[in-house]
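One structure, as C-alpha cells, below. Some questions next.
Every protein chain but one is kept in place in this view of the complex.
== subunit A ==
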Amino acid sequence: MPTTAPTDPAPGLTAYSEVTASEASLRRFLHGLPGVDQVGAEARAAGLGTRSIKTTAKAWALDLAIRMVDLTTLEGQDTPGKVRALASKALRPDPADPSCPSVAAVCVYGDLVGEVKAIVGDQVNVAAVATAFPSGRASMAVKLADTRDAVAGGADEIDMVIDRGAFLAGHYLQVFEEIVATREACVRPDGSHAHLKVIFETGELQTYDNVRRASWLAMLAGADFIKTSTGKVQPAATLPVTLVMLEAVRDFREATGVQIGVKPAGGIRTAKDAIKYLVMVNEVAGDDWLDPDWFRFGASTLLNDLLMQRTKMTTGRYSGPDYFTLD
C-alpha cells in the first residue's frame, strides 16, 4: 500500500476545486448527484447475493476475504492482553494451517496501537479509530489531537467518523473541512501519511441519496477509504449501502482518475455474506477493487466463520467453533 502522500493533487481532482470552494457550490454539487433508485439498488444487491460460488473459486474467495479482514475490537472492556491475543491471531489466523494468510489489519482504539504494533510489527497494518469515535461529538481540537496521538503511536491507518449531526443539518462544508483537517493530522513528520478511512455511519444517514452524497464529499476531501459504519449502530453495513458506495468509488475514478477503497463494517458475520460482498465488488466496481488495498471487511466474528469454511474445504468435513479462539 502506498504510504506517501501525493505531492500534487491528481489532475482530475483539480477540476473539482471550485465545487469545494464554498458551502453553496458544494451543496449544489452534492444535491445535483443523481438520486439512488432505492428499490432498484436493493433488488440489484439481492440479485448479486444469489450467485453460487463453489470449489476452487470459493477457496480463492475465502482466502481473499481473510486477507481483507480488519480484525476489530472496539470495546470498553478491551485489555492489553486481549488486544495482544487478537494481534497474534491477525498474524496467524489458523495456527493449524501455515498456508492460511494473515489478515489486512488490526483495528483498535488509539491508546492500544502500541500493544498491537509490538506483536505484529510491519507484517500487518494497525488501524486506530479516532475523532471521538463512535459518536464524533467533540470539538475539532480534541478530534485532531486524538488523531495525532494515534499517528504518533504508530497507527498505519486512521478510521475517523464524520459529524453526522452537521451532515444531516446540511453543513457540508463543515464536514468537508473536518475531513481535510483530519487528513492533515495524519501526516507524519517524515512527510508520509497514515491512510485515512472515513466512517459515515450509514445507519444514521437515513437515505441512500445521503450515502452517495457523503461518499462524494469524503472522496473530494481526500479520504483513502470510505467506510460504512462504526459497528455501534444498527443497521450497520448492508449490501445495498455498500453497493451505493461501490458505485460512488467507481464513478469517482472515472471522473478523476483517483481510486478510493471501500470498507463495509459491522454485521458481516458469515463467510457466505463475505462472498456476497466480493461478488458485488467484482460486478459493481470491478476486479481492481478485489484487493486488500482497496476493499476491507471491518469484522471480528467473521474471521472464525471464514476459518471454519476454509477448514471444511481442506478437510472435507464440517468444522466447529470449538476449534477456533473465542474473541
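Throughout what follows, contacts are C-beta pairs under 8 Å (C-beta built on N, C-alpha and C of every residue); 3 or more make two chains touch, one makes a residue touch a chain; residues count from 1.
Criterion: contacts and distances are computed from a predicted model.
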Hidden subunit of the complex - UniProt protein name among "Aldehyde dehydrogenase family protein", "Fe-S cluster assembly protein SufB", "Monooxygenase" or "ABC transporter ATP-binding protein": "Aldehyde dehydrogenase family protein"
Interface with the unshown chain - residue positions in subunit A: 316-323
